[in-house]
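Dumping the structure here so I can ask a few things about it.
A single protein chain has been omitted from the complex, and every remaining protein chain is retained in its original position.
Naming follows writing order (A and B), and every chain is counted from residue 1.
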Amino acid sequence: MFRIRFHGRGGQGMKTASRILGTAFFNAGYEVQDAPRYGAERRGAPIFAYVRAAKTVINERGIISHPDLVIVADDTLVGMPAAGVTQGVDAHTVFLINSHESAETWQQRLNTEAKILILAAQEEVEDRAALPYIGSRCAAAAAALTNAISQKILLAAISEELGHLNQDIIDQNRDIALGVFDEMSDFTGLVEPRGLPSATDFVDPGWIDVPFENAQVSNIAIHAGATSVKVRTGLWRTMRPIINYENCSGCAWICSTYCPDGAINVRTDGYPEIDYDHCKGCLVCVAQCPPHAIESIPEHAAREQEAGVTS
Amino acid sequence: MIKQSPVHFHRMKDMPSTHLLGTGTPMCAGCGGLETLHTMYDILGHNTVFVNAAGCMTLLSVYPFTPFRGGWLYTAMASAPAGAQGVRDAVDILMKKNKLSADENVEVVVVTGDGAAYGMGMSATSGAMDRNLDFIYLCYDNEGYGNTGQQYSAATPHAALTSTSKGSHGYPGYKKDLFAIWAAHNPAYVATIIAAEPLDLAKKIEKLQTMSGPRMLISLAPCPTGWDYDPELSVEIGRLAVQTGVWPLKEYIDGEVRHTKVPKQRKPVEEYLRLQGRFRHLFEPQRDEPGIAEIQARVDDYWDRVDSK
Partner (left out) sequence: MTRKLLTGNSAAAWGARLAQVDYIPAFPITPQTEIIEDLAAWIDRGEMDARLVTLESEHSMITAAGSAASSGVRVFTATSSQGLLYGMEMVYAVAGWRTPFVMVNVSRGLASPITLESDHNDIMAARDSGFLQIHCATCQEIADSILIAYRLAEHADVRMPALVNLDGFYLSFTREPVDLPDAAKARSFVGEYDPENLQFKGNSPLSQAMAVLGGGPYSYFRYEAHLAVQQALAVYDDIADEFAAEFGRRHDMIDCYQMDDAEYVFVMLGSFSTKARDAVDSLRAAGWKAGLLRPRLFRPFPQMRIRQQLQGRRAVAVIDQNISMGMGGVLHSESATALYGIKDAPLLASYIGGLGGRDISQQEFFAIANELRQAYERGESPPPRLLYTENEMTEMRKLQAIAQAEHAEIHET
């Protein structure tokens, strides 16, 4: 069975990727199971989707814990533990990252035995909230890497799953998919399926007997205030708003009041400060600032600047 | 009613500069409902218990994370006002027995979406008003069952595309007049608000803090996910809702309805509709003149009746 996981952000098209690949496998004669898996199901928040494909009936269910292929559509997710991109990845796994950076760079960053490949990221995308053609590109890469799906069948699957869009867009997706087949040609068939786990030597699940704990411990209550601040919703951000203090008139209250998440506070000096741990990048502040003193830049560019890396 | 030292909200600089409601909640980026909630929470403070019915905001608190510095109780979709009744009564009992001091008193605030307020929760809300419950009710109205994927609700406006009204003309029904239904109960206070008009909102919160009894608020909550627009437009769309007259800002108090903001020259409704994907079918592939005109006529009709009073 092929076990394939896609990782991306809500709104980028991971569900579409899993559907295109699922349909392609199905039309190539495989039994298929595909599903998106929402976390918060919010734009920008990490989500994943998966596809299982086999020649016999698939009985396995749920999250793929030992993937043969992991495709990461947005490389900013790789540094985010909560996105879980490296869950269950082992020496058998092919790890494909949509990135400008090289496989060697990623090999150094990630402590993994998996085989790292790069799906070359396209011309710089401003706002990664929507990655153009990503569903078709990821599905095409998977098709080539498994060597289980012909180009013809993949293209037909793209047409089928994108059938509600206009023909120009469908054709562009198909062309780009063909390009990805070429790009992956050195690695055709690198992804291999795996069988079922063995019942003779298996890792003991490590069960415990759950102890009784009285209600004061076990009731469904949170006794601390505002623990939500521990959740870094700033990781959803694909565009970063930046205040240009030279142009800021210190009215402060407009951006601070309008920010839906309350992620802009006014400092004692009367100027606003954006809490980047929590700013989701909705850009309401950019749109509402009267002197237009807030601009937005792609989040990945902002991070590269912070890291001192030129993009 | 909790007596607060009243702040008078005259200018934007009177609005709170730091925010009480915790960041890090999973509401969508650009959520108009969250905008209202955090503004209210800043003013009401943490001597509050927020009682919630099923909807998007149920996910504000997911163990072990909560944005509240005061109280929060999730009940069920139909019964948040009944939950509020229980909290209010219990706190009053304990205060009477001197088991809670005056500064441990809380304001009980029901927060629900339109799904509960306009539909399933109507009975419990009616009952709470019948009993003259001393509480605040905030309905964040994103005009559909948002948390389940934006199916139409009784709050959905005519012609809106929703996931259960995908036909070429959108939702065939009309938005229920919840303000009138609540006002017919003659509660202490009913008002419409919107986060895009924060001073109007703040003044209304300030006012209702000096009252007791049922104080009912309906906030239009522009919703990027459900209404299909880019999140940065949330405030602009909210402002246009007011400027076109689609969302009248008004209050019911002492038996009278008073509008708190009357757009002098209303902008054409299409400026509001055009920015939202849920109304795209009115403009593409070609303009639906009768459809747009009908919406305009209903808005004009409303304001003609207001003017004539």
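As a convention for this text, contacts are C-beta pairs under 8 Å (C-beta built on N, C-alpha and C of every residue); 3 or more make two chains touch, one makes a residue touch a chain.
Note that the structure is predicted; figures quoted are calculated from it, not measured.
Asks: Taking the entire complex into account, which one of B:9, B:68 or B:145 touches the absent chain?
Replies: Final answer for the missing-chain contact: B:145.
Asks: Residue-wise, where is subunit B in contact with the chain that is not depicted?
Replies: So the residues of subunit B touching the unseen chain are 26, 54, 58, 63-65, 74, 76-78, 119-120, 122, 145, 147-149, 151-152, 154, 163-167.
Asks: May I ask you to list the residues on subunit A that touch the chain which is not drawn?
Replies: 19, 22-23, 26, 31-37, 39-40, 45, 58-63, 65, 80-82, 196-200, 202-210, 217, 220-224, 227, 229-233, 235, 277
Going forward, only the chains that are shown with their structure count from here on.
Asks: Just give me the whole-number Å value for how far the CA centre of subunit A lies from that of subunit B.
Replies: Distance between chain centres: 33 Å.
Asks: Flag every residue of subunit B that touches subunit A in the complex, lowest number first.
Replies: Spelled out, the residues of subunit B in touch with subunit A are 12-13, 15-32, 34-35, 38-39, 42, 46, 59-61, 63-70, 195-196, 198, 224-225, 230-236.
Asks: Give the list of subunit A residues in touch with subunit B in this complex.
Replies: Answer in residue numbers: 40, 42-45, 220, 222, 225-233, 236, 251-254, 256-263, 265-266, 275, 277-278, 280-284, 286-288.
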